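As you look at this complex, bear in mind that one protein chain is not there, while each of the others sits in place.
This part shows subunit A:
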Amino acid sequence: MNTVVVAQLQRQFQEYLVSLYQQGFLDNQFTELRKLQDEGTPDFVAEVVSLFFDDCSKLINSMSRSLGRPESVDFKQVDSGVHQLKGSSSSVGARRVKNVCISFKECCDVQNREGCLRCLQQVDYEYKMLKTKLEDLFNLEQQILQAGGTIPQININ
């Protein structure tokens, strides 16, 4: 085990995570989530997050189907999707996704299809973005672990 490498990786990890917060990808709820992870459930965050992304993809697909029919948009359905997404994103601390969901919901409330479509695109973009970012983050984690290091506890505040 190379302590230098581990230290470097750990620093990299820390910086990366902090940048995710600073860029608004994540919020404290993600910290909460990380706190819940312990020896018993070492992959808790990854599990939750991947569940979240699966959810995102499904919901976005179904919403885009609903919104794809210009004449008969079932806003109720879209609304329930947005609500789900908002709840989930809020729970995992996916801040940007959540924020888009808020505007999305507003558009939905006034049945603004254009706005909805725009938000849908944004949500799609944001969650994919977050997904790559988090994948990177988990990769770093894996690398640290493989290098024999421990994941540093990072206090974001």
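Here, a contact is a pair of C-beta atoms (placed from the backbone, for glycine too) under 8 Å apart; a residue touches a chain by one contact, two chains touch by 3 or more; residues count from 1.
Everything that follows uses one rule, which is that contacts and distances are computed from a predicted model.
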item: Name under which UniProt lists the unshown chain, selected from "MICOS complex subunit MIC10", "V-ATPase proteolipid subunit C-like domain-containing protein", "Probable cytosolic iron-sulfur protein assembly protein CIAO1" or "histidine kinase"; value: "histidine kinase"
item: Contact with the hidden chain (one of A:L9, A:L26 or A:V48); value: A:V48
item: Sole contact to the chain not displayed, among A:I60, A:V92 or A:I151; value: A:V92
item: Hidden-chain contact residue, picked from the options A:D74, A:E106 or A:E135; value: A:E106
item: Footprint left on subunit A by the chain that the document does not show; value: 28-29, 32-33, 35-36, 38, 41, 44, 47-48, 51-52, 55, 80, 83-84, 86-88, 90-93, 105-106, 110
